[in-house]
Structure formats: structure tokens, C-alpha cells
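Right, chain A next:
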Amino acid sequence: MERLRLATLWLGGCSGCHMSFLDLDEWLIELAQLADIVYSPLIDVKVFPANVDVTLVEGAVANEDHFQLIQVVRANSRVLVSFGDCAVTGNVTAMRNSLGGALPILERSYLELADVHKQIPNDTSVVPRLLDRVLPVHRVVPVDFFLPGCPPPAARIRTVLENIVQGKPPHLEGRDLKFG
Partner candidate 1 sequence: MSVVTLTIDGKLVSARAGDTILTAAREAGIDIPTLCYVDGLSAHGGCRICLVEIAGSPRLQPACFMKVGEGMEVQTDTERLRGYRRTIVELLFAEGNHVCSVCVANGGCELQDMAITVGMDHDRFDYIHPKREVDLSHERFGIDHNRCILCTRCIRACDELEGAHTWDMAGRGSHSKVITDLNEPWGESQTCTSCGKCFMACPTGSIFQKGDTVAETDHPRAKLEFLVNAREKKQWNV
Partner candidate 2 sequence: MKAFVAEPRRRKTTAALPMTNGDPRFEQLEIAMKRYQFRQDALIEVLHAAQKLFGFLDAPTLHFVAHHLKLPPSRVQGVATFYHLFTLTPRGRHTCVVCTGTACYVKGADALLSTVSRAAGIADGQTTADGELTLRTVRCLEPCGIAPVAVLDGIVKGHETPESLLEQVKGWLPRGTDGSA
């Protein structure tokens, strides 16, 4: 059987979903026998490769870098999975949306609440520009499957991956669909 080319991506999120991924513990060893991890914050690859079979995307689309990257990822992934509540709903990352834009949140964070050096960071080579609205991944590119949870428990991640490895849709139901 051909080995699965698996990628994980970390956009606007807390990395909790990746922590939960690591909670797969010894099943990770089994996974390693089925799949190669070709891109991930957990490994040291800088450029998203071509011909990826499955990509798990953690986090919402919150800045220009995310916006561009997710399009590259989508173009090079056969199956794209929204991984965790931020990717699926925007979740905590998107809570800033009710403040009505990027500038109000930057002003609030860097000017109003700052005690010293009141200044909005403006070197885009270091800090990507924020989008006005944080978006769930499927509002930016088509997503194949959704894996909710904040974070999704390891068992839920395993259900999804096992199914995908077997070429089946990752059938989640009951409490496995719980947000939060």
C-alpha cells in the first residue's frame, strides 16, 4: 500500500489541536507506518509540498499570510480537513470580529491597553497584516471534511484519520460532533 502523504497546518489558532494530535500517543507510531508527515509545525519543512494526500488545518484564516497559504495548501492537497473549532467556526480567533475590523482591534491591543511604547507594529515582514474579518477555512477555500472540537479529543482525530486512510469519509456522529 502506498504511504499517505499527510500534512498539518497551523493558521490562526492556539496550537491546542496539534497538542491534541500529539495526545494520540502510541497510535502515532501506527500512523507513522501508514503515513509520511510531509509538512507540519511539528517538522522542519519550510515550503508546502505538492501532491499531499491529506491536510489537517488548524486555526482560522486571520491574516494575509493565512489567506495566501491556505490557497497554496488547497491547490496541493487532495483532501482538506478543517481541524478543530477555529478552522471550522472561527471560534476564539474570530471573537475579534464583533469589534468591527482589524484597526479597532489593533488600536485596542497596542494603543489603548499598552502602558509603554504605544505603537501598532507595522513591519509586515515580521507581522502579517490582519484581515478585517477572521474567517473559517471553508469561507475561503473548499473544505472536504470537518473535525470539530476545541481541541478535538485524540480519539476523534484518530477516527477521522483511520477512515481517511481507508479511503472512507470520516464519519463523525453523536458527541464526536460536539463543538467546544
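We take it that a residue touches a chain if its C-beta (ideal position, glycine included) is under 8 Å from a C-beta of that chain, and two chains touch if they have at least 3 such contacts; residues count from 1.
Selection rule, in plain terms: all candidates are chains of the complex that A comes from, given by their letters.
All values reported here derive from a predicted model rather than from experimental measurement.
Picking from 1 or 2, the partner of chain A by touch in this complex is candidate 1.
Within the complex, the chain A residues that touch candidate 1 are 82, 85, 88-92, 94-95, 97-100, 133, 136, 138-139, 143, 146, 148, 150, 172-175, 177-180.
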